[in-house]
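With one protein chain removed, the remaining protein chains of the complex are shown where they sit.
Just so it is clear, A and B label the chains in written order, and each chain counts residues from 1 on its own.
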Amino acid sequence: MSLRTSPIHDLAMRRAELAPERAFQAVGILAIVLPLLLLLWLFGGALVDAWPRLGWDFLTGFPSRKAEIAGILPALAGSAWLMALTALIAIPLGLGAALYLEEYARPSRLTALIELNIGTLAGVPSILYGLLGLEIFVRVVGMGRSVLAGACTLALLLLPMVIITSREALRTVPQSLREASFALGADRWQTLRRIVLPMCLPGVLTGVILSLARAIGETAPLITIGALTYVAFLPDSVHSAFTALPIQIFNWTSRPQAAFHVNAAAGIVVLIALMLLLNGAAIWLRARLQRRVYW
Amino acid sequence: MSRESTGTGSNGGGSSDPVSTHDSRLSTLDSLNAPRALSERVIAAVLFACGMVSIFTTLGIVVVLVKESAGFFSEVSLGQFLGDTQWTPLFTDKHFGIWPLLAGTLLTTAIAVAVALPLGLLAAIYLAEFAPERARKVLKPTLEVLAGIPTVVYGYFALVYITPLLQKFVPGLAGFNALGPGIVMGVMILPVIASLSEDAIYAVPASLREAAYALGAGRLRTVFRVVLPSAFSGIGAAVILGVSRAIGETMIVAIAAGQQARLTADPRSPIETMTAYIVQISLGDTPTGTLEYRTIFAVGLALFLLTLALNAVAFRLRRRVLKGGAL
Partner (left out) sequence: MAPEENGTRRSFTSGAGLERAARAADATAAPPDAKMAAHDLHAWFGTNEALKGITLSIPEKRVTAIIGPSGCGKSTFVRCLNRMHEVVPGARVRGRVTLDGQDIYASGVNPVRVRRRVGMVFQKPNPFPAMSIQENVLAGLRLSGEHAPDPAGTAEKALRQAALWDEVKDILKRSGSSLSGGQQQRLCIARALALEPEVLLMDEPCSALDPIATARIEELIHELRERYTIAIVTHNMQQAARVADFTAFFYQGELVEVDRTDVLFTHPSNRKTEDYITGRFG
């Protein structure tokens, strides 16, 4: 039982053997942290640039040729109209489709096609939804370049995400509760309306709010259907012409004068704040959902 | 997907199967209760219609693109579209060659992938193989934030911060260029590549890692020689989806890459992508029905086919992963 000391038989670890692994781990961490730091730096820059313009006047002002007095009220109002209408359209459609796929559809070619199609739609560039909206909602249906046409377009864009999150919410409702309801003589719709929907509603809403947080920054499809870039009035009906916050940011960014870039930075701060607000609301809802124990 | 077992057996069981006997008894009961069954049917029909909306959306996109493109191709030949090397529909000397727009798209996409692929893969390997479980749970969603930033914001960053910064290092970099937006787009698609690659790496069976360890392989060699080759399909799908995302990305390039369709591989010069061209025309109040108006649908159709093809390839690769066929 002698200790053999040929290189292979020497069990000892050499420091050099661990070095490459440690170095690789460091590189891996950098690959994650560096892009995040870059983003932080960019936001820091935008916040500093925007600081002098951030104030009540900016939020309640109308656009102007003079950068110093221009505000985002019409853009904010337009985005609010858009989000409200989009939610009104996307929630029933998305929830309906999710209910159909989860509770009603039987495995068939058509069901498989619908599922495949939802996946496909999620990969279609958003600007193509804009072309769809331009042709169908603006021209064929005759909505014109209205806030309603914009909302319809965004609703179709959000639909895959709303359907997917709603299906997940429906799946969290235990099968045993459905069976209990059936055993009491309730039919399928009664079971869904009285038992399943109330339980999964917070989950569905969370998904919808997260989708809206995405939609509020969508720019390309709205430009394509012809949202205006200079609006000095507030939308007063679903048929009004409109602008939206990201469009206003785009407009100011496209101008050569640095003063407008400052306005764009301020618009970005407001837009990100709104997104954070929506995400926060979703997280709050989800927390509430998890606190409620059903079973 | 049917959760309730009324109706024909959800697994397509034969008629001898006791489940379907049970089913037929239930449906007899249903028919005794005609009014309720009717309302059930109406509701089922409404929900079915909701499910069909997604199909009609896809059909709508295809029909709109094809119909308007047909109008375009009745005036411009396909040969010209695919053969000409200039894209000047707004000039008096009109040319309709898609190549400059395609080149602009591919150039910015290539830059984005050059940024996102190494970073995304490193991040994925670190998260799947080295990060402690707790760090993984925090870092993965944090990385997703990069994909959630509105692209108009990224466009602003590319134009106002990144390009001026790059101009200090890259001589001859124009104010509008492919490089700045390309890099920013890389940051945007980084989570797509990192997250999906991480899934693929994480899904490699532990038995393969153990086999490598038991053969005396160190962790790095195990990762690079055994785990990554086994996750190849999944990583390929991740990269392709990232590419598809970059090709369809609009606002970053519309803001920061310029609006000059030119056939070039020089990342320092202004270019125009397919998506940016659609934005340019949409902003210009081009009257409907004109040839200029139709060009955006022809370009849109090309964009649609390109991303659809990429997504289909990625879908197949991922399905292979899920089935374990890649292993």
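The definition used in the following text is that a contact is a pair of C-beta atoms (placed from the backbone, for glycine too) under 8 Å apart; a residue touches a chain by one contact, two chains touch by 3 or more.
These figures come from a predicted structure and were not determined experimentally.
Visitor: The complex has one chain that is not drawn here; which of the drawn chains does it touch?
Guide: Answer for the hidden chain's contacts among shown chains: A, B.
Visitor: Among B:83, B:229 or B:284, choose the residue that contacts the chain missing from this document, as touch is defined above.
Guide: Going through B:83, B:229 or B:284 one by one, B:229 is the residue touching the chain not shown.
Visitor: Using the touch rule from the top, list residues of subunit B that touch the missing partner.
Guide: Residues touching the hidden chain, for subunit B, are 133, 205, 207-218, 221-222, 225-226, 229-230, 232, 326-327.
Visitor: What does the interface between subunit A and the hidden chain look like in terms of residue numbers?
Guide: Per the touch rule, subunit A residues meeting the hidden chain are 1-4, 8-14, 17.
Note that in this section only the chains that are shown with their structure count from here on.
Visitor: For subunit A versus subunit B, what separation do you get between their C-alpha means, in angstrom?
Guide: So the centroids are 16 Å from each other.
Visitor: Which residues of subunit A touch subunit B once you look at their complex with the stated criterion?
Guide: 17, 20-21, 24-25, 27-32, 34-36, 38-39, 42, 45-46, 92-97, 99-107, 111, 113-114, 117-121, 123-132, 134-136, 139, 156, 159-160, 163, 175, 178, 182, 187-189, 213-214, 216-220, 223-226, 229, 246, 249-250, 253-254, 261, 264-265, 268, 271-272, 275
Visitor: Quick one: in the complex, what on subunit B touches subunit A?
Guide: Those residues of subunit B that touch subunit A are 1-4, 6-8, 10-12, 36, 39-40, 43-44, 46-55, 57-58, 60-61, 64-65, 68, 118-120, 122-123, 125-127, 130-131, 139, 142-143, 145-146, 148-153, 155-157, 159-162, 187, 190, 194, 218-220, 241, 244, 247-251, 254-255, 275, 278-279, 282-283, 285, 288, 296-297, 300, 303-304, 307-308, 311, 315.
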